[in-house]
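Only one protein chain is missing; all other protein chains are in place.
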Amino acid sequence: MFSKFSSFYEKARNKEIVAGLSLISVAVILNLIFGYFAMIFAFYLSFFKWDYIGQMQFVGLKNFEIVIRDLIRGFHGAPYLLSPFYTGLKNILIYTAIVVPIQTFLAIVLAAFANQKIRGQQFFKVSYFLPATTSSVIVALIFIWLFMKNGFINYALAHIIPGFQPIDWINDRNYLLLAIAMVAIWGTSGHFMVSFLAAMQAIPREIYEAAMLDGAGPIRRFFFITIPMLRPMIVYVVVMGLIGALQMFDLAWVMAGANGGPGGAGYTVALDIYNEAFTRIRPGVAAAKSWFLFAIIFTTTYLFQKKYGRAMR
Amino acid sequence: MAEVKLINVWKKFGEVVAVQDMNLHIKDGEFMILLGPSGCGKTTTLRMIAGLEEPTKGQIYVGDKLVADPEKGVFVPPKDRDIAMVFQSYALYPHMTVYDNIAFPLKLRKVPKQEIDKRVREVAEMLGLTELLKRKPRELSGGQRQRVALGRAIVRKPQVFLMDEPLSNLDAKLRVKMRAELKKLQRQLGVTTIYVTHDQVEAMTMGDRIAVINQGVLQQVGTPDEVYNKPANVFVGGFIGSPAMNFLDASIVEDERGVWVDFGEFRLKLLEDQAEVLRELNYIGKEVIFGIRPEDLYDAMFAQVKIPGENMVRAVVDIVENLGSERIVHLRVGNITFVGAFHAESMVKEGQEVDVVFDMKKVHIFDKKTEKAIF
Partner (left out) sequence: MVKVSMKYKVTINIVAWMIGILLLIPLFGLVMASIRPFSEVVSGWWILKNAHFTLENYIDVLDRGFARNILNSIIIAGFATILPLLVSGMAAYGFTSFSFPVKTMLFLTLVAIQVVPQQAVIIPLLKLFRDLGLYNHMYGIILVHSAFALPWTIFFLRNFFMSIPKDYEEAAKIDGLGSVGIYFRIILPIALPAIISVAVVQFIFAWQDLFFAITLLRPENWPASAGITKFVSRYNPNWGQLTAAGVLTILVPLLVYVALQKYYMKGVSGGIKG
């Protein structure tokens, strides 16, 4: 057998194949285990009831039934305690709808500023990205404390808006999700800004000059040249943003607590899955719910990419 | 009247002087070439006319309007100068179709949609782009893109066209074809055109006048004939014409027979009118630079007037380059080397000797220090 292999190996073409395959082998194996195998096992698990210790009990579609009942209950207005998944889903969708567009837009604007050749350009490049180097946990903490009833934000707003009553952002169910969204935007825009900055710098200067000669002022240039030419990057940022936003866990856990804060205002799908797996000890249900989450992420990014992205490969 | 005037224009980048005291007057409807080697300041000059750079000193007029005068604080932005520019890289908007690219300047000026459509199609027709209107730049060949860039410039009907080496990205054959097309187009439209290039062939074939620039200084402005036949200095003489003009060090001597150019190893007799000029300007006995173009050197077999010792010299052939239409011959007399462009049927062979005839009417003498032409 070995002699067969070595004669196979003689041909240079086959040498290349062996080399290529071996180079990617580790990556592929790891990917298979931690990605595909895990997903498949999770899918398998979603048909069982288990408590981590004993045997797994086959329950068919019961776990999925639990999820769907939850959704129906929630849709008909049940309180959050009876329909946590629905609450989490509703919240995360609202959250994503707020965060992704704003963070993308802000990242473009920041990149545009950082791209200007003005004094302190270095300062911008560093300071705009700095928030992104912080952990989401820290970010969450900073903001809890800025958002406290007697915190800085209320203090500043009181000075700017006349007659402003301090909002208890953390404990007021109407504002908690918004506060979390603001925190997320602060923390991630810088990261995407760098991608946009790089893309902007790849736009040849002469195109802007041609536009200048054709009669376009700075704002027109931004909307007619910069943004259209950033399109592939915009698609990438939105897709990555969607993936990240839909599975947001850290901020909610820190700012709203494992139970999602007042009335579950800060409850997210990721939080629910965590509770399902570790608090309520129903890993089967957790697996089912995580497949739901996966389906949502996959569908939204696929649809978006299909509609707006041209071949990125 | 779409004239362009540069008056005492300087451009400095920090300590570096890119353009030095440039005075240039481009006439209405003229095809003016800015010619020079890389880094000589021709593109900077063009960009100052466009408004993409501001002059450090001096005034620039486009049409009758003063568009730049730093001392008076005048600076008219590019979009208000009524000029159009074709960039070396074409700078087409990659995300727009050909139609949109050409329509863009009109759209920005809020020209009504029907008018835009009419003008875009007119221009497309003129440049042979009608079939390509729906394509995007990345689907086009180099020549096609260049025409789109032209279209975008023409459609605005500006007073002045500026072109920055538009042909340099095309392959040789296409370049030759486009040279003629551009020239024809310019005649047809009658728009004042300022064209930057480092290729002297382009300059000679296309320009009404050529402004030769070197290291930020304007060397000479003149028609192709003028800069070819009456170069103002060594630089112009050497830059224009291919193969390049021969430059040899020599001294002027006079004896009872007349005035001679003495190279040490041999000498040549100057014509009477040339002698007069040199006498008058006191060059007798002085060192000069002697210039003659290779095409003004002849294989004695093909020359009509040949006087040994006066306009003919025996030289050794070092190398022969056969171009088909002529032979480029590298010649040597003692330590002095020069190049001749001989008749195609000349039979010279490497290593042999040949009698070389100088067409003394076409001789140029330059002052050794200033390098300026005496004649």
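For clarity, chains are labelled A and B in written order, and residue numbers in each chain start from 1.
We take it that a residue touches a chain if its C-beta (ideal position, glycine included) is under 8 Å from a C-beta of that chain, and two chains touch if they have at least 3 such contacts.
Note that the structure is predicted; figures quoted are calculated from it, not measured.
Within the complete assembly, A:128 is the residue of A:47, A:128 or A:267 that touches the hidden chain. Looking at A:108, A:176, A:237 or A:254, the residue that reaches the missing chain in the full complex is A:254. Remark: the omitted chain is touched by one listed residue; of A:67, A:197 or A:216 this is A:197. Note on the undisplayed chain: of the listed residues A:47, A:64, A:80 or A:143, the one touching it is A:143.
One chain of the complex is left out; on subunit A, the residues touching it are 16-17, 19-24, 26-28, 30-31, 33-39, 41-42, 45, 52, 110, 113-114, 116-120, 123-139, 141-143, 145-146, 150, 152, 155, 186, 190-191, 194-195, 197-199, 201-202, 205, 208-209, 212, 218, 233, 243, 246-247, 249-250, 253-254, 257, 270, 273-274, 277-278, 283, 286-287, 290-291, 293-294, 297-298, 301, 313.
To be clear about the criterion, only the chains that are shown with their structure count from here on.
Between the CA-based centres of subunit A and subunit B the separation comes to 59 Å, rounded to the whole angstrom.
The part of subunit B that touches subunit A in the complex is made up of residues 50-52, 77-79, 83-85, 87-89, 91-96, 104-105, 108-109, 152, 156. Touching subunit B in their complex are the following residues of subunit A: 204, 206-207, 209-217, 220, 224-225, 228-229, 231.
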